[in-house]
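One structure below.
With one protein chain withheld, the remaining protein chains of the complex are depicted in position.
After this line comes chain A, so read on.
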C-alpha cells in the first residue's frame, strides 16, 4: 500500500494540517455562542425593504440596547446577539427593530438564555465530552484486550486515541475559521457534532486494526513469514474501499443536509462533513502508518 510506504509524506501532511488547525484555534479563537455565554439571540425578518445595518444600529442604540452584534442573514433578515436584557428592554425590541414601524418586521426567532443556564450548558457539554472520551477509551481497551504480536495491544489503543485527537482538532480549527469569517459560534449543536464525529471515526480505525491483527494471526497460523509493513499495508488495502464508501454515503446525506436543509443545521452539517473527512483520512493515512512506524522504531532498537 502506497500510503504505508510513503508514510513520511503523509505524516508531514497530517502534521501540517493539525498545526494549521491549532493555529486557527489560537488566532481566531472559538467564539462561544449564546447557548454558553447566556444572552439574547434574535432573528428579525423584514417583509418588505430591510433597513441598512447602520439604520438598525441607530435604532437599537436609541432604544438603549448596548453590547450587541448583528449580522445580515438569508431571507431579508438580521440576526442580533446581545447580553442578558431586562424585561423592559425586551418589550422595546419589536418596535426598535422595525424602526418605529417604518420597516414592517417580524421576530422569527427569539432566544434568551439566563447566565446560570449558560454556565450549566457549558459544564454539561464538558462532562458529555469527557464521558464520551472515557467510554471510547474503555471500548478501545475492550476491543484490543487480547494480546498481540509483534506490536502489543495497548499501542493500537494509543494510536486510535491519537487519530481521535486529530479528528477533533481539525474540525475545531475549521470551525474557528468559519467563526472568524462567517460569524459561526460554538453552541450545543457544535458539541453534538464533535461527539458524533468521535463515535463515527473511532470505528473506522478499529476496523483497519482488527484486520491487521486478523492477518497477523493468519500468517502465524500458516507459519508464513511476512514483513509487518507488508501485512499492515495489505490489511489497509482490504479495508480501504469500505472505509471510503461508508464515509461517502454519510457525506452524501450530509451534503444534502448542508445544501438543501434548514439554515439552523447548516453549520452543524458542515462541521460533521469536515470531521468525517478528517476521521476517514486519519484512519487510512495516519493510523496504520503510525503503527508501522512504531514497529520499525521498536525493531531498530532491539
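Following the convention adopted for this analysis, a contact is a pair of C-beta atoms (placed from the backbone, for glycine too) under 8 Å apart; a residue touches a chain by one contact, two chains touch by 3 or more; residues count from 1.
Here, contacts and distances are computed from a predicted model.
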If you look up the hidden chain in UniProt, what protein name do you find among "Carbamoyl phosphate synthase small chain", "Protein translocase subunit SecD", "2-oxoglutarate oxidoreductase" or "Transporter substrate-binding domain-containing protein"? "Protein translocase subunit SecD"
So which of A:57, A:257 or A:277 would be touching the chain we can't see? A:257
Looking at A:78, A:156 or A:268, which residue reaches the missing chain? A:268
Among the options A:11, A:28, A:68 or A:110, which residue touches the chain absent from this view? A:110
Absent-chain interface as seen on chain A, which is shown: 43, 45, 75, 87, 90-91, 94, 106-114, 116-117, 119-121, 123-125, 127-128, 131-132, 135-136, 139, 143, 188-189, 192, 195-196, 198-200, 202-204, 206-207, 210, 238, 241-242, 245-246, 248-257, 259-265, 268-269, 272
